[in-house]
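Have a look at the structure below before the remarks.
Removed from the display is one protein chain of the complex; every other protein chain stays in position.
Now for chain A:
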């Protein structure tokens, strides 16, 4: 769009130098409007009937590689029958109220100006032409689901990304006249999709690691490989990643904690299960890894008691609670401000992690470090569980140098149905006007737990102390540089 503008300007300058600058500007503006109107009508005519969104040209804000080439190729690479989910459309319409409210508030406190602003107060799809954009519908779906917080768990986001990538690769058609190699072509097509995902919600560490791995594989595709062979290979690699690093890893972690005597874990046997009968276990929020451990523990030991700690604003613990109650596990529920009350009755604390930093710090849902601190004060052991694919090469010492901000308006919601009639004080009409300059709402998403508060880290590579994270990273790097494409099983020194 911008390149077309430039061309029109230069031609006008050459031909009509007599006219004044104002006249020229007026003419340019008229031309731009015409071009825009033209584009809108052509787009509207080819739009599928199900979608009811207004079409707007691709905005300059959206960083895309080559605006022109993407327009040409998009129609070929996508399926002709674009099936639009009705769910995203509904969500967008609801957010119009949020849109009006949040646009008038600048709620970032001065102390925390270095955080990236919570940008999701506009509808992402409004700024994108869905028809002519180069974003694959699966990525679109994933992006919208992440933005509207339907998928929040890091494992789910990673698996969602990998399956979207799989479908993307299957749908990709490599043009025979392209000057690029297959690797370069795939990468260039993938880039706008990843940018879109980042716009919807900053990528999680799990997604980042998966992208790195996949890019590495794509880059190292053999040169003479045919398109179908390459696609098969990539699809196989993606499936392997999900199978080994996520699903099998979860099973292995289970086996380490529950010491299943029948399992073979490199010849060593962990004779003692870390969970015993009649234990009271404390968990925080929602982590499907931890839920899985508890469900298996219940099957082995009939008598375990679980205390679910929950926090505002998202109340993720309720999801855990529903899941555990389905398996008949004896549960209690308490909010995070009450942990001092029950901590002396707890035997152990099991925390799920979002990522692990190279200096041994555990990045988890906000509130986890507080629970670990109180557990330490009451001498309760803290076990953190994390798959090795979530280990990151970054270092972080506290959660304020770098974090993700959630929607500050969530603090004004009260999702407790029993108190639905009582809005939080600030949500009442007479007080919302105070939010702005001097009154700020801070909604952090992640928390960084120091290794001295964690007693043990359970990964698919074994039960390690938090300080072993750089060792694991070194082994993984050595492994991937050695093999290049196919990952051999990691041999422990």
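Simple rule for what comes next: a residue touches a chain if its C-beta (ideal position, glycine included) is under 8 Å from a C-beta of that chain, and two chains touch if they have at least 3 such contacts; residues count from 1.
In this text, contacts and distances are computed from a predicted model.
Missing from the rendering is one chain, named in UniProt as "Translation initiation factor eIF2B subunit beta" (options: "BHLH domain-containing protein", "Translation initiation factor eIF2B subunit beta", "Vps72/YL1 C-terminal domain-containing protein" or "Protein cornichon homolog 1"). For the options A:303, A:337 or A:467, the residue in contact with the chain missing from this view is A:337.
Listed residues A:178, A:302, A:434 or A:477: the one in touch with the omitted chain is A:434. Taking the complete complex into account, A:370 is the one of A:370, A:388 or A:407 that touches the chain left out.
If you put the missing chain back, the residues of chain A touching it would be 109-112, 311-313, 318, 321, 325, 331-342, 365-367, 369-370, 373-374, 377, 398-400, 411, 414, 416-419, 424-427, 431, 434, 438-444, 447-448.
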